[in-house]
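With one protein chain held back, the other chains of the complex are shown just where they sit.
Right, chain A next:
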Amino acid sequence: MSIDTGAIDALVGDGPAAWDTTGLIPVDVLRKLGGMGVLCAEVPARFGGPGADVFASGELTAHVGALCSSLRSIMTVQGIAAATVLRFGDREQRRDYLGQLTSGRLACVAFSEPGAGSDLAGIATRIRPADDGTGDALVSGEKMWITGAVYADVIVVYGLFGDGPSGAAAVVPTDAPGVRIEQVKDPLGCRAATHSRVVLDDVRVPARAVLGGGGQPLPLLFTTALSYGRMSVAWGCAGILRGCLAAATADARTREQGGSPIAEHQLVARHLAELYTSERIATQVCRHAAEQWERGAADAPVAAVLAKQVAATHATRGAATAVQVLASRGFTDGHVVARAYRDAKAMELIEGSTEISQLILARHVLDTV
(Lines give C-alpha, C1' and ligand atoms only; values in the text may rest on other atoms or scores of the structure.)
Protein backbone atom coordinates (compact mmCIF):
# COMPACT_ATOMS: atom_id res chain seq x y z
CA MET A 1 0.00 0.00 0.00
CA SER A 2 1.18 3.51 -0.59
CA ILE A 3 -0.10 6.05 1.85
CA ASP A 4 2.24 8.91 2.29
CA THR A 5 1.80 10.38 5.76
CA GLY A 6 3.95 13.32 4.63
CA ALA A 7 1.25 14.26 2.12
CA ILE A 8 -1.37 14.01 4.89
CA ASP A 9 0.70 16.17 7.24
CA ALA A 10 1.11 18.77 4.49
CA LEU A 11 -2.66 18.90 3.90
CA VAL A 12 -3.50 19.02 7.61
CA GLY A 13 -0.75 21.49 8.54
CA ASP A 14 -1.59 23.48 11.65
CA GLY A 15 -5.29 23.37 10.80
CA PRO A 16 -6.64 21.27 13.71
CA ALA A 17 -6.51 24.06 16.33
CA ALA A 18 -8.57 26.42 14.16
CA TRP A 19 -10.85 23.60 13.00
CA ASP A 20 -11.64 22.91 16.65
CA THR A 21 -12.54 26.49 17.47
CA THR A 22 -14.59 27.05 14.31
CA GLY A 23 -16.12 23.56 14.46
CA LEU A 24 -15.44 22.87 10.79
CA ILE A 25 -12.84 21.15 8.63
CA PRO A 26 -12.51 22.67 5.12
CA VAL A 27 -14.40 20.20 2.96
CA ASP A 28 -11.79 20.32 0.20
CA VAL A 29 -9.26 18.91 2.68
CA LEU A 30 -11.64 16.01 3.31
CA ARG A 31 -12.23 15.46 -0.40
CA LYS A 32 -8.51 15.47 -1.12
CA LEU A 33 -7.83 12.96 1.64
CA GLY A 34 -10.78 10.92 0.38
CA GLY A 35 -9.36 10.93 -3.13
CA MET A 36 -6.04 9.68 -1.74
CA GLY A 37 -7.93 6.77 -0.17
CA VAL A 38 -6.80 7.87 3.27
CA LEU A 39 -10.32 7.98 4.74
CA CYS A 40 -10.96 4.26 4.16
CA ALA A 41 -7.54 2.75 3.62
CA GLU A 42 -8.59 -0.91 3.85
CA VAL A 43 -10.59 -0.79 0.62
CA PRO A 44 -8.86 -3.29 -1.68
CA ALA A 45 -6.92 -2.05 -4.69
CA ARG A 46 -9.32 -3.74 -7.10
CA PHE A 47 -12.00 -1.30 -5.93
CA GLY A 48 -9.68 1.70 -6.18
CA GLY A 49 -8.55 1.78 -2.54
CA PRO A 50 -5.06 1.67 -1.02
CA GLY A 51 -5.62 -1.95 0.11
CA ALA A 52 -3.95 -1.37 3.47
CA ASP A 53 -3.82 -4.38 5.81
CA VAL A 54 -5.28 -3.96 9.29
CA PHE A 55 -1.89 -3.04 10.80
CA ALA A 56 -1.03 -0.36 8.23
CA SER A 57 -4.57 1.00 8.39
CA GLY A 58 -4.36 1.06 12.19
CA GLU A 59 -1.07 2.94 12.27
CA LEU A 60 -2.45 5.41 9.73
CA THR A 61 -5.49 5.94 11.96
CA ALA A 62 -3.26 6.51 14.98
CA HIS A 63 -1.15 8.97 12.99
CA VAL A 64 -4.21 11.03 12.10
CA GLY A 65 -5.62 10.56 15.61
CA ALA A 66 -2.53 12.23 17.05
CA LEU A 67 -3.09 15.25 14.77
CA CYS A 68 -6.86 15.68 15.06
CA SER A 69 -9.60 13.46 16.51
CA SER A 70 -12.24 15.29 14.48
CA LEU A 71 -10.52 14.31 11.25
CA ARG A 72 -9.92 10.81 12.59
CA SER A 73 -13.68 10.57 13.35
CA ILE A 74 -14.41 11.36 9.70
CA MET A 75 -12.02 8.54 8.78
CA THR A 76 -13.85 6.25 11.18
CA VAL A 77 -17.29 6.83 9.66
CA GLN A 78 -16.04 6.68 6.07
CA GLY A 79 -14.28 3.43 6.98
CA ILE A 80 -17.43 2.00 8.57
CA ALA A 81 -19.39 2.88 5.44
CA ALA A 82 -16.78 1.14 3.27
CA ALA A 83 -16.66 -1.93 5.54
CA THR A 84 -20.45 -2.20 5.37
CA VAL A 85 -20.46 -2.00 1.57
CA LEU A 86 -17.59 -4.48 1.33
CA ARG A 87 -19.38 -7.04 3.48
CA PHE A 88 -23.02 -6.58 2.49
CA GLY A 89 -22.92 -5.09 -0.99
CA ASP A 90 -23.26 -7.24 -4.09
CA ARG A 91 -20.62 -7.16 -6.80
CA GLU A 92 -21.93 -4.10 -8.56
CA GLN A 93 -22.61 -2.18 -5.34
CA ARG A 94 -19.10 -2.84 -4.12
CA ARG A 95 -17.59 -1.61 -7.37
CA ASP A 96 -19.80 1.47 -7.53
CA TYR A 97 -19.84 2.63 -3.90
CA LEU A 98 -16.26 1.71 -3.00
CA GLY A 99 -15.12 3.57 -6.12
CA GLN A 100 -17.01 6.62 -4.90
CA LEU A 101 -15.65 6.37 -1.36
CA THR A 102 -12.06 6.33 -2.61
CA SER A 103 -12.39 9.16 -5.11
CA GLY A 104 -13.40 12.06 -2.91
CA ARG A 105 -17.07 11.40 -2.18
CA LEU A 106 -17.83 11.45 1.54
CA ALA A 107 -20.03 9.16 3.63
CA CYS A 108 -21.47 9.05 7.12
CA VAL A 109 -23.19 6.20 9.00
CA ALA A 110 -26.49 6.34 10.84
CA PHE A 111 -27.44 3.84 13.56
CA SER A 112 -28.38 5.81 16.65
CA GLU A 113 -31.92 7.05 17.20
CA PRO A 114 -33.74 8.90 19.95
CA GLY A 115 -34.97 5.56 21.32
CA ALA A 116 -31.94 3.45 20.38
CA GLY A 117 -28.51 4.42 21.70
CA SER A 118 -26.81 1.65 23.64
CA ASP A 119 -29.65 -0.70 22.78
CA LEU A 120 -29.67 -0.79 19.00
CA ALA A 121 -32.25 -3.58 19.04
CA GLY A 122 -34.70 -0.73 19.64
CA ILE A 123 -34.24 0.95 16.27
CA ALA A 124 -37.41 2.02 14.49
CA THR A 125 -36.09 3.23 11.11
CA ARG A 126 -37.55 1.23 8.26
CA ILE A 127 -36.21 0.43 4.81
CA ARG A 128 -39.09 -1.05 2.87
CA PRO A 129 -39.74 -1.89 -0.75
CA ALA A 130 -42.25 0.59 -2.21
CA ASP A 131 -45.34 -1.36 -3.22
CA ASP A 132 -46.00 0.74 -6.32
CA GLY A 133 -44.26 -1.42 -8.88
CA THR A 134 -41.25 0.91 -9.22
CA GLY A 135 -38.90 -1.44 -7.39
CA ASP A 136 -37.73 1.55 -5.33
CA ALA A 137 -37.24 1.45 -1.55
CA LEU A 138 -38.53 3.96 0.99
CA VAL A 139 -36.42 4.95 4.00
CA SER A 140 -38.06 6.50 7.07
CA GLY A 141 -36.76 7.30 10.50
CA GLU A 142 -34.87 9.67 12.77
CA LYS A 143 -31.14 9.36 13.45
CA MET A 144 -29.12 11.12 16.16
CA TRP A 145 -25.57 12.44 16.49
CA ILE A 146 -24.50 11.46 13.01
CA THR A 147 -20.82 12.31 12.64
CA GLY A 148 -19.92 14.15 9.44
CA ALA A 149 -23.43 14.30 7.97
CA VAL A 150 -22.91 17.96 7.05
CA TYR A 151 -19.95 17.03 4.83
CA ALA A 152 -21.38 13.79 3.46
CA ASP A 153 -22.63 13.01 -0.03
CA VAL A 154 -24.24 9.77 1.16
CA ILE A 155 -25.58 8.36 4.42
CA VAL A 156 -25.41 4.64 5.08
CA VAL A 157 -28.67 4.16 6.96
CA TYR A 158 -29.20 1.03 9.08
CA GLY A 159 -32.78 0.00 9.73
CA LEU A 160 -35.36 -2.74 9.88
CA PHE A 161 -36.11 -4.32 6.52
CA GLY A 162 -39.79 -4.14 5.64
CA ASP A 163 -41.67 -5.10 8.77
CA GLY A 164 -38.60 -6.78 10.30
CA PRO A 165 -37.26 -8.68 12.13
CA SER A 166 -34.40 -8.74 9.62
CA GLY A 167 -32.42 -5.61 8.84
CA ALA A 168 -30.95 -3.69 5.92
CA ALA A 169 -28.49 -0.95 5.11
CA ALA A 170 -29.29 1.59 2.42
CA VAL A 171 -27.03 4.17 0.79
CA VAL A 172 -29.05 7.40 0.81
CA PRO A 173 -27.82 10.55 -0.98
CA THR A 174 -27.91 13.54 1.37
CA ASP A 175 -29.57 15.63 -1.35
CA ALA A 176 -32.47 13.21 -1.87
CA PRO A 177 -35.91 14.72 -1.22
CA GLY A 178 -37.04 13.98 2.34
CA VAL A 179 -33.57 14.10 3.95
CA ARG A 180 -33.18 16.79 6.63
CA ILE A 181 -29.87 17.41 8.45
CA GLU A 182 -29.79 19.55 11.60
CA GLN A 183 -26.41 20.14 13.18
CA VAL A 184 -25.95 19.71 16.95
CA LYS A 185 -24.74 23.00 18.40
CA ASP A 186 -21.64 23.23 20.61
CA PRO A 187 -20.70 19.58 21.15
CA LEU A 188 -18.20 18.94 23.97
CA GLY A 189 -15.64 17.22 21.77
CA CYS A 190 -14.70 16.21 18.22
CA ARG A 191 -16.19 19.57 17.34
CA ALA A 192 -14.92 19.81 13.79
CA ALA A 193 -16.21 16.33 12.96
CA THR A 194 -19.72 17.78 13.34
CA HIS A 195 -22.74 15.85 14.61
CA SER A 196 -26.27 16.04 13.30
CA ARG A 197 -29.81 14.89 13.72
CA VAL A 198 -30.88 13.32 10.44
CA VAL A 199 -34.56 12.99 9.64
CA LEU A 200 -35.57 10.67 6.81
CA ASP A 201 -39.11 11.23 5.65
CA ASP A 202 -40.12 8.50 3.20
CA VAL A 203 -36.92 9.02 1.23
CA ARG A 204 -37.14 7.18 -2.08
CA VAL A 205 -34.04 5.36 -3.29
CA PRO A 206 -33.64 2.86 -6.14
CA ALA A 207 -33.64 -0.83 -5.16
CA ARG A 208 -29.93 -0.99 -5.90
CA ALA A 209 -29.22 1.38 -3.02
CA VAL A 210 -30.21 -1.37 -0.56
CA LEU A 211 -27.01 -3.32 0.12
CA GLY A 212 -27.23 -6.98 -0.86
CA GLY A 213 -30.97 -6.58 -1.35
CA GLY A 214 -31.54 -6.29 2.41
CA GLY A 215 -32.90 -8.92 4.79
CA GLN A 216 -29.69 -9.47 6.78
CA PRO A 217 -29.69 -10.33 10.49
CA LEU A 218 -29.77 -6.98 12.29
CA PRO A 219 -27.11 -8.01 14.84
CA LEU A 220 -24.78 -8.94 11.99
CA LEU A 221 -25.21 -5.54 10.33
CA PHE A 222 -24.49 -3.67 13.55
CA THR A 223 -21.62 -5.78 14.74
CA THR A 224 -19.88 -5.69 11.36
CA ALA A 225 -20.10 -1.91 11.26
CA LEU A 226 -19.27 -1.39 14.93
CA SER A 227 -16.30 -3.76 14.83
CA TYR A 228 -14.65 -1.63 12.18
CA GLY A 229 -15.56 1.45 14.20
CA ARG A 230 -14.13 -0.01 17.39
CA MET A 231 -10.78 -0.78 15.77
CA SER A 232 -10.66 2.69 14.28
CA VAL A 233 -11.55 4.40 17.57
CA ALA A 234 -9.04 2.25 19.46
CA TRP A 235 -6.18 3.19 17.11
CA GLY A 236 -7.39 6.79 17.19
CA CYS A 237 -7.08 6.69 20.99
CA ALA A 238 -3.53 5.35 20.69
CA GLY A 239 -2.96 8.43 18.52
CA ILE A 240 -4.49 10.75 21.14
CA LEU A 241 -2.04 9.29 23.66
CA ARG A 242 0.89 9.81 21.27
CA GLY A 243 -0.06 13.44 20.75
CA CYS A 244 -0.40 13.96 24.51
CA LEU A 245 2.86 12.18 25.28
CA ALA A 246 4.76 14.32 22.77
CA ALA A 247 3.26 17.58 24.05
CA ALA A 248 3.74 16.73 27.72
CA THR A 249 7.33 15.56 27.22
CA ALA A 250 8.32 18.64 25.25
CA ASP A 251 6.78 20.93 27.83
CA ALA A 252 8.25 19.11 30.84
CA ARG A 253 11.70 19.31 29.31
CA THR A 254 11.63 23.06 28.71
CA ARG A 255 9.40 24.64 31.32
CA GLU A 256 11.42 25.55 34.41
CA GLN A 257 10.02 25.94 37.88
CA GLY A 258 11.78 25.71 41.25
CA GLY A 259 15.17 26.01 39.54
CA SER A 260 14.87 23.06 37.14
CA PRO A 261 12.85 21.74 34.21
CA ILE A 262 9.58 20.42 35.64
CA ALA A 263 10.49 16.95 34.30
CA GLU A 264 13.11 16.81 37.06
CA HIS A 265 10.37 16.99 39.69
CA GLN A 266 9.54 13.38 40.41
CA LEU A 267 5.79 13.85 40.58
CA VAL A 268 5.85 15.35 37.07
CA ALA A 269 8.18 12.58 35.87
CA ARG A 270 5.60 10.08 37.08
CA HIS A 271 3.00 11.73 34.81
CA LEU A 272 5.32 11.14 31.86
CA ALA A 273 5.86 7.52 32.88
CA GLU A 274 2.11 6.98 33.14
CA LEU A 275 1.45 8.59 29.77
CA TYR A 276 4.11 6.44 28.16
CA THR A 277 2.66 3.33 29.80
CA SER A 278 -0.84 4.19 28.56
CA GLU A 279 0.38 4.75 25.01
CA ARG A 280 2.21 1.41 24.99
CA ILE A 281 -0.80 -0.45 26.43
CA ALA A 282 -3.18 1.11 23.89
CA THR A 283 -0.86 0.28 21.01
CA GLN A 284 -0.37 -3.33 22.14
CA VAL A 285 -4.08 -4.00 22.64
CA CYS A 286 -4.75 -2.59 19.16
CA ARG A 287 -2.05 -4.82 17.68
CA HIS A 288 -3.48 -7.83 19.44
CA ALA A 289 -6.93 -7.17 17.99
CA ALA A 290 -5.43 -6.54 14.54
CA GLU A 291 -3.71 -9.94 14.74
CA GLN A 292 -7.00 -11.62 15.57
CA TRP A 293 -8.64 -10.05 12.50
CA GLU A 294 -5.66 -10.89 10.31
CA ARG A 295 -5.89 -14.55 11.18
CA GLY A 296 -9.71 -14.69 10.98
CA ALA A 297 -10.07 -15.68 14.64
CA ALA A 298 -13.68 -16.07 15.74
CA ASP A 299 -13.03 -13.89 18.78
CA ALA A 300 -11.78 -10.97 16.66
CA PRO A 301 -14.98 -8.95 17.27
CA VAL A 302 -14.44 -9.35 21.04
CA ALA A 303 -10.79 -8.34 20.67
CA ALA A 304 -12.02 -5.15 18.97
CA VAL A 305 -14.27 -4.38 21.93
CA LEU A 306 -11.35 -4.98 24.30
CA ALA A 307 -9.09 -2.70 22.26
CA LYS A 308 -11.66 0.10 22.13
CA GLN A 309 -12.41 -0.22 25.84
CA VAL A 310 -8.78 -0.24 26.99
CA ALA A 311 -7.60 2.45 24.57
CA ALA A 312 -10.50 4.82 25.29
CA THR A 313 -10.15 4.64 29.07
CA HIS A 314 -6.38 5.14 28.84
CA ALA A 315 -6.81 8.04 26.39
CA THR A 316 -9.30 9.74 28.70
CA ARG A 317 -6.98 9.39 31.68
CA GLY A 318 -3.86 10.22 29.66
CA ALA A 319 -5.36 13.40 28.22
CA ALA A 320 -6.18 14.61 31.73
CA THR A 321 -2.60 13.82 32.75
CA ALA A 322 -1.22 15.81 29.82
CA VAL A 323 -3.34 18.84 30.73
CA GLN A 324 -1.98 18.49 34.28
CA VAL A 325 1.62 18.65 33.02
CA LEU A 326 1.07 21.62 30.70
CA ALA A 327 -1.22 23.36 33.16
CA SER A 328 -2.09 26.86 31.89
CA ARG A 329 -0.10 26.30 28.67
CA GLY A 330 -2.57 23.62 27.55
CA PHE A 331 -5.74 25.19 28.86
CA THR A 332 -7.14 26.88 25.76
CA ASP A 333 -9.48 25.45 23.17
CA GLY A 334 -7.64 24.30 20.10
CA HIS A 335 -4.50 23.24 22.01
CA VAL A 336 -3.61 19.62 21.31
CA VAL A 337 -4.02 18.52 24.95
CA ALA A 338 -7.20 20.56 25.46
CA ARG A 339 -8.71 18.91 22.36
CA ALA A 340 -7.53 15.52 23.57
CA TYR A 341 -9.15 16.11 26.97
CA ARG A 342 -12.56 16.78 25.38
CA ASP A 343 -12.28 14.43 22.41
CA ALA A 344 -11.11 11.38 24.38
CA LYS A 345 -14.21 11.52 26.56
CA ALA A 346 -16.40 10.88 23.51
CA MET A 347 -14.46 7.67 22.87
CA GLU A 348 -15.79 6.28 26.17
CA LEU A 349 -19.34 6.85 24.92
CA ILE A 350 -19.36 5.73 21.29
CA GLU A 351 -19.16 2.38 19.46
CA GLY A 352 -20.35 0.78 22.70
CA SER A 353 -19.96 2.88 25.86
CA THR A 354 -17.56 1.77 28.58
CA GLU A 355 -20.45 0.04 30.35
CA ILE A 356 -21.72 -1.74 27.23
CA SER A 357 -18.16 -2.83 26.38
CA GLN A 358 -17.77 -4.23 29.88
CA LEU A 359 -21.03 -6.16 29.53
CA ILE A 360 -19.80 -7.67 26.24
CA LEU A 361 -16.44 -8.60 27.79
CA ALA A 362 -18.14 -10.13 30.82
CA ARG A 363 -20.46 -12.15 28.57
CA HIS A 364 -17.42 -13.36 26.64
CA VAL A 365 -15.74 -14.44 29.87
CA LEU A 366 -18.84 -16.26 31.08
CA ASP A 367 -19.22 -18.07 27.74
CA THR A 368 -15.62 -19.09 27.23
CA VAL A 369 -13.61 -19.21 30.44
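Note that a residue touches a chain if its C-beta (ideal position, glycine included) is under 8 Å from a C-beta of that chain, and two chains touch if they have at least 3 such contacts; residues count from 1.
Just so it is clear, contacts and distances are computed from a predicted model.
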From the options "Quinol oxidase subunit 3", "HEAT repeat-containing protein", "2Fe-2S iron-sulfur cluster-binding protein" or "Acyl carrier protein", the chain left out of the display has the UniProt protein name "Acyl carrier protein"
Full-complex touch with the removed chain, picking from A:S103, A:S140 or A:S166, is A:S166
Considering the complete complex, of A:G13, A:G122, A:G135 or A:G215, the missing chain is touched by A:G215
The listed residue (A:P16, A:G34, A:G58 or A:G89) that touches the chain absent from the view is A:G89
Had the left-out chain been drawn, it would touch chain A at residues 86-91, 93-94, 120-121, 165-166, 211-213, 215-217, 219-220, 222-224, 227, 295-302, 305, 360, 363-364, 367-368
